[in-house]
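Structure incoming, see below.
A single protein chain has been omitted; all remaining protein chains appear in their positions.
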Amino acid sequence: MNIIYFLIGCSVLLALVFLLAFFWAQRSGQNDDLYTPSVRILLDDETEPQDKK
Amino acid sequence: MTESIFTEKTTCYHCGDECLSTSYVVEDKNFCCLGCKSVYSILSANNLCSYYNFNDHPGLTRARTDKRFDYLDEPGIVKELVDYADDNLTIVTLYIPHVHCSSCIWLLEKLNKFNPGILYSRIDFLKKQLNIKYDTKQLSLKQLVELLFDIGYEPLISLQDVIKKQNRVNAKDNLVQRIAVAGFCFGNVMLLSFPEYLGLSAFEQAFKHFFGWLNILFSLPVVFYSGREYFVSAWQNLRNKVLNIDFPLALGIAVLFARTVIEILTQTGAGFADTLCGLVFFLLVGKFVQRKTYHHISFERDYRSFFPVAVQVAINGTEKPVPLADLKVGQRIILRHNEIIPADAILLKGEALIDFSFVTGESIPVSKTLGEIIYAGGRQTSEAIELEVVKPVSQSYLTQLWNNEAFTRQQDNRMQTFNERVSKYFTYVLLAIAFGSLVFWLPTSLNRGLAAFTAVLIVACPCALALSTPFTMAAALSIFDKNLFYLKNTAVVEQLAKIDMIVFDKTGTITTAADNQIVLTGTLSALETELVYSTCINSNHPLSRMICQYLGKVNKHELDHYKETPGGGINALIGKYDVRIGSGKFLFGEFEETAGQTRVHMLINGRYCGYFAFRQNYREGLQQMVDGLSAYQTFLISGDSDHEKNELLPIFKAEDRMGFNQSPQKKLDFIQLLQRLKGKVIMIGDGLNDAGALKQSSLGIAVTDNINNFSPGCDAILDGRSFNKLPAFLKFSKNTVTIIHCSFLISLTYNLIGLSYAVSGNLSPLTAAILMPLSTATIISFTTVATHFAAKRRKLL
Partner (left out) sequence: MQPEKFYYDNKIVRNFGIATIAWGIIGMTVGLIAAIQLFKPGMNMGNQYTTFGRIRPLHTNAVIFAFVGNAIFMGVYYSLQRLLKARMFSNFLSNVHFWGWQLIIVSAVITLPLGFTTSHEYAELEWPIDIAITIIWVVFGVNMFGTIFKRRERHLYVAIWFYIATFVTIAVLHIVNSFELPVSAFKSYMVYAGVQDALVQWWYGHNAVAFFLTTPYLGMMYYFLPKMANRPIYSYKLSILHFWALIFIYIWAGPHHLLYTTLPSWAQSLGIVFSIMLIAPSWGGMINGLLTLRGAWDKVRDDVVLKFMVVGLTAYGMATFEGPMLSLKQVNGLAHFTDWIVAHVHVGALGWNGFLTFAILYWVIPRIYKTQLYSKKMAAFHFWIGTLGILFYAIPMYWAGFTQGLMLKEFTPEGMLKYPNFLETTLRIIPMHVMRSIGGAFYLLGVIVMAYNLARTMMQGKLVANEAAESMPLEPVNAATESGWHRKLERRPIQLMVAALIVILIGTVIELMPTMTISSNVPTIASVKPYTPLELQGRDIYIREGCSNCHSQTVRPFRSETERYGEYSKAGEFVYDHPFLWGSKRTGPDLAREGQKYGNAWHYNHMMDPRLMSPGSIMPNYDWLLTQKLDTTTTRTKINAMRTLGVPYPAGYENKANADLNKQAQGIADNLAKDKIKVKNDKEIIAIIAYLQRLGTDIKANKAANK
């Protein structure tokens, strides 16, 4: 089952990449404000803001 | 001027307040005041009216429209306020109390539309902070703040911006990353340890070593990156000759790692990599949970955080903003509507109508006469006045409090937490057992001895012990949170449970500033009511406004003559009626107000038709609340005269439990007195005059009707609405501590179970790997469930 070495290798590498991504996110302040962005995405309709009624 | 008679209640398109006049209308939209109207016109001018589509009435009422930010031209002050500045770029973070809805976010991130000089504006909704980058060449801080003011988002600028400080603290903390690393490694190590437990067939032995090596690889970052702090703090504590819980933890981690490496290298076993990673991971999660705080609430405020940054000083005829620090005795300062008096000063010019709610909690303004000394902290609510400073800011009647040693004292370690007390003994016992087993086995075999020794340190590693407090506290904290009771940190819960004395401030604390009670003594005919209403509606004096609200909507009459004597009253002619409304002095010359109440008397055509009396309500449920605290000694200290004594007596029972005419300093001293009697005292206050007492007390709780408003430095902030839940809170805090004790017992039993294996020297990795997460899981679930149960019993959920 040598294939397992390889599959583990891939999985761990993949996971590592995501870990690095997480580090980047953390460092660059992506996770500093974990509320406002969720509201912000609702406000992008510049041309015709949807009326709430 | 003539005004149509209101048919139905109209609300302001901008702020949603009731419109008392129809004079502010744009494009069939009504506004309550010029301020709101102007904001709307600014927005529509920049076609940003989508602002009003996301929410109805997103604005803040804007009674006043004059702006005075000249002090923001002072380079010294600007330097204080901005985060970064060079010739082209300035970065500043402003605290904007009014931010409350999506419209706010939308508008405040569009500032560029108003002024291209603004390169970037980002809002943090929860912290109510606006981060702005602007071109220094095109824009000045003053212009920026004025712009914000114009669109209804006046920033709260103060010398002491605590919230910013809080942010800096969190910025450099990387706990989350350490958790991430630990979690990541934990996951992979579990993955790799599985084959071992599930049994590898003979022809798969190759994997075993492969996995073993990977395990070591993964535990390295866990020990030396994630777990580092435990070694550090353990070492430091040893240096200071204290054994805190970090010592056994560090020991456990070290031993786990050492054994893992050795076993795998010598191929004598699978090692404990999974236990190790799990341990560190859970510990860090516990730390994270314990961190829970409210970034959007500040607990550290003192007078500086709401005193103005600078004040207008009159120097030979011209006005000039002067930073408070440079304000000298004898200087003449000019204060306009809504400005705060920065230092004790004598009134020289103008009619002073001072609102002391920040200081005393008393919400009804008092008028001062020329030559009177006005104490710092009051807020002028009528026209501009001129005063002469008699004491420097720091020496004022109020601010000198902060020179008291109570404020220089280190915070937080007022009481040692249960956790700290226990862990010491725990460590001793642990070491004793470990060495005991070592010595016991040594004769038979060294290996067995070492095995036992290390095994003991592994299984007894007080992971669960270390977790029980944080998780319980966090659960409790969020329950208090739900009940509008915000604690500074988790330690406060434990302190709350130790309390035996409670001291209340009166005004603003047990009384509510929100709805003042107006009592009409005497009778008004329908016509008279209309006359009074028509008169008062023209005055901006807070009392007149209250009267109008009290009388409700009635027909308005046209006024032929209207004259308002500031600080005195109103004199109006309506048809053949001569209406005089005002203070006793104003109406009858010499007149002594009885019972220390604020009263407004009415004369119509010389006939006395009674008076309106204003007084603050006690918070509802006060009586039951205090009764509910029978287990504690309760006191009342108030700055006011004792005219309410008789009403309060039934509540606080004994007379000697109540002190009146107490100066801020006296309040502080009183707390000290109680503490000298070995009392663990809660001070519950609201105003700046309680700040000293709050600080001195074992635990200071500030009561406020709006957590965004100013509240003095304290350990907890209580929203007035849940004031009467106080007994429940205290009982609940006691339960919490009991829960912690129980969870300690649970985790100890786990340790004992583990030890029974360990001392014999044969502890399989699997047992450890099962025991550790199991105990952790039990603790976490127990504490959470128990806490919620307790909360339910106290009706807090």
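We just call them A and B in the order they show up, numbering each chain from 1.
The rule we apply is simple: a residue touches a chain if its C-beta (ideal position, glycine included) is under 8 Å from a C-beta of that chain, and two chains touch if they have at least 3 such contacts.
Worth saying up front: this structure is predicted, and the values here are computed from it rather than measured.
Novice: For the chain that does not appear here, which of the shown chains does it touch in the whole complex?
Specialist: A, B
Novice: Per the definition of touch given earlier, which of B:Gly187, B:Pro542 or B:Gly628 contacts the omitted chain?
Specialist: Considering all chains, including the one not shown, the answer is B:Gly187.
Novice: Of B:Asp28, B:Asp86 or B:Asp656, which residue touches the hidden chain?
Specialist: Missing-chain contact among the listed residues: B:Asp86.
Novice: Please identify, in ascending order, the residues of chain A that touch the omitted chain?
Specialist: Against the left-out chain, chain A lists 1-7, 9-11, 13-15, 17-18, 20-22, 24-25, 27-31, 33-35, 37-42, 44, 46-47, 50, 52.
Novice: Since one chain isn't shown, list which residues of chain B touch it in the complete complex.
Specialist: Looking at chain B, the ones touching the missing chain are residues 83-84, 86, 89, 91, 112-113, 116-117, 119-120, 133, 135, 180, 183-184, 187, 191, 194-195, 198-201, 203-204, 206.
Methods note: only the chains that are shown with their structure count from here on.
Novice: In the complex of these two chains, what residues of chain B are touching chain A?
Specialist: For this pair, the touching residues of chain B are 50, 53-55, 102, 105-106, 109, 123-127, 174, 176-177, 180-181, 184, 187-188, 192, 204, 207, 210, 214.
Novice: Mind listing the chain A positions that touch chain B in their complex?
Specialist: 1, 4-5, 8, 12, 15, 19, 22-23, 26, 31-33, 35-36, 39-40, 42-43, 49-52
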